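As you look at this complex, bear in mind that one protein chain is not there, while each of the others sits in place.
Order of writing sets the labels: A and B. Residues in every chain begin at 1.
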Amino acid sequence: MYVAVKGGEKAIDAAHAWLAEERRGDPSVAELSVAQIRQQLALAVNRVMAEGSLYDPDLAALAIKQARGDLIEAIFLIRAYRTTLPRLGASAPLETAQMAITRRISATFKDLPGGQILGPTFDYTHRLLDFKLAAEGEVPAAPTAPASLDAVPHVTAMLNRDGLIQTEAEGNATPPDLTREPMEIPTTRPLRLQAITRGDEGFILSMAYSTQRGYGRTHAFVGELRIGTVAVEMEIPELGFSVEIGEVELTECETVNQFKGSKTEPPQFTRGYGLVFGQTERKAIAMSLVDRALRWKELGEDNTGAPAQDEEFVLMHADNIQATGFLEHIKLPHYVDFQAELELVRKLRREALAHGEAAE
Amino acid sequence: MDTSIWAKMKTQPLLSVRDLSKFYGGRIGCADVNFDLFPGEVLGIVGESGSGKSTLLSCLAGHLAPDRGEVIFATTEGPRDTVLMAEAARRRLARTDWAYVHQNPRDGLRMGVSAGGNVGERLMAVGARHYGQIREAAVDWLGRVEIAADRVDDRPNAFSGGMQQRLQIARNLVTGPRLVFMDEPTGGLDVSVQARLLDLLRGLVREMGLSAIIVTHDLAVVRLLADRLMVMKGGYVVEQGLTDQVLDDPQHEYTQLLVSSVLQV
Partner (left out) sequence: MTDQSAYNFAYLDEQTKRMIRRAILKGVAIPGYQVPFASREMPMPYGWGTGGVQVTAACLVPEDRLKVIDQGADDTTNAVSIRRFFQRTAGVAVTEATEEATVIQTRHRIPETPLTEGQILVYQVPIPEPLRFLEPRETETRKMHELEDYGLMHVKLYEDISRHGQIATAYDYPVKVEGRYVMDPSPIPKFDNPKLVGNAAIQLFGAGREQRIYALPPYSEAISLDFEDYPFAASKADHACDLCAAPDSYLDEVITDDQGSRMFVCSDTDFCASRRKAGHVGPMGTPMAGG
């Protein structure tokens, strides 16, 4: 005798228990600590902070552990946590020109004030598996040099002195907050930048790559890529001045792009901008390319129909939490709508077959 | 009915264009264009490619925003400058009072929708809700553009170029628009196909008393269809007047060149 499927609650509880067991893995292998993840999987932590839009390396490391290393799942945990946090205020704009730099390169000038600093990069490592890492061992200390106290001005600021690059409009308007207002297209550049900086690294990378291959080409040079820590200051109304409340590690990329001029502007260079939490340079470079591609309208360029020029397409599909949720929801039960389709197809077939017989 | 141009002139213009200009960077798209179009009149705009005629048509139809000037259309609520209209209002015009025939029928048809659906769309957009009647009107219009009734359920990609263009015309005219924009309606078609299409268009223009603006580089098209003619070069209107007058007694040297080059063909 048929009994309607019951036991959803029990199934869910059992699934969660099993998941916890799988997360721990073989108990004879030492458990991973959150501190280890934070220290030794720092780039994963950075990505989770950037796309989770929350600068907290410990929570990001915890999320990675809870998510068994699935970074999108970890980002999701951070987002869901972030949304419950109270808003105490907003920081003053960050001064990235005052960054304490760990890496800074320019592809446009061989040398420049502040110098080129290679920093801890994979760039020139030969991608050979290092079997020494399979064994545990001490890492020899890297050589150090005294930190320079000189200011490191932005390359674009130097170009701007000669009027060679477009000056970005300044304003005191409070930028919109993507997490507090619904996204409405057409949007503004501040909102676009927010959406891209928390957008999926893979998606932004592919969009940027497509512009390089000619789908909305922007002729980008990396004017400057800098990574380092920046002080976060907040104005306390009771005090009447700003106080430093902490510092964050950031990656900033400014591209210098060719621009032929428009009806109001003489030829000059233009910029694409990328700013991402943590050491996340692939994302920051990709962000600056996508930002620049999306600026075609304000710069009076042609819309060539390239995907990266299509604001609605880019912004509506960049968020991996939205994407993964909707993608995976198709595994939920759809008995009811499938049943409706089933009845329809049966009916259409019946009529089509009857029609065929009648015609014979 | 007195259809002479003078009778038409007595009424209010359907479209008044004043000082219309559009620039692309430092380059002129079209500049200082002025004309009136009266109900029942067909205006031809000729010029070689790059003369600004297509830019002008796009500005008139609201597909491009001009940098200067007015495009005043006699709406049912009185004359309105369509440049200043909210886009919503302009689009309302585009699906009721206006029609637009693209050079490439693929731009003006829904290629994934049957011929009947294509013709029926404008009817449904203005509230037709009886399937049988919509289908009847579609079949009727297919007949008027010489497409067999048994093709009503076929999609346009199964049609030849000439048939697609005739279908596009049917789709546009089914609701009796007050003003039709046509962008090189015979462009891209074989000469024999062009002749048939022109013949069809002439019949429809006469029969329906259409008001239309036709952009073309083909003087034969305007000779056959247009009451009046504007000749464009480098974004400017260099000569305008009655079609026969302009073609038979061109005043501007560019028009003379244009007319003589056609005569050589």
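Everything that follows uses one rule, which is that a residue touches a chain if its C-beta (ideal position, glycine included) is under 8 Å from a C-beta of that chain, and two chains touch if they have at least 3 such contacts.
Since the structure is predicted, the reported quantities are computational estimates derived from the model, not experimental observations.
Trainee: Can you list the shown chains that the omitted chain is in contact with?
Mentor: Result: the unshown chain touches A, B.
Trainee: From the listed residues B:Met124, B:Leu242 or B:Leu257, report the one that touches the chain absent from this view.
Mentor: Touching the chain that is not displayed is residue B:Met124.
Trainee: For the chain left off this view, which of B:Ile28, B:Leu64, B:Met85 or B:Val113 is in contact with it?
Mentor: For the chain that is not drawn, the touching residue is B:Val113.
Trainee: For chain A, which positions touch the chain that isn't shown here?
Mentor: Looking at chain A, the ones touching the missing chain are residues 1-2, 4-9, 11-12, 76, 79-80, 82-84, 86, 179-186, 312, 316, 321-322, 324-329, 332-337, 339-344, 347-348, 351.
Trainee: List the chain B residues touching the unshown chain?
Mentor: Residue positions of chain B that touch the missing chain: 87-88, 91-92, 95, 110, 113-114, 116-117, 120-122, 124-126, 129-132, 134-135, 152-153.
Going forward, only the chains that are shown with their structure count from here on.
Trainee: Between chain A and chain B, what is the separation of their C-alpha centroids in Å?
Mentor: 48
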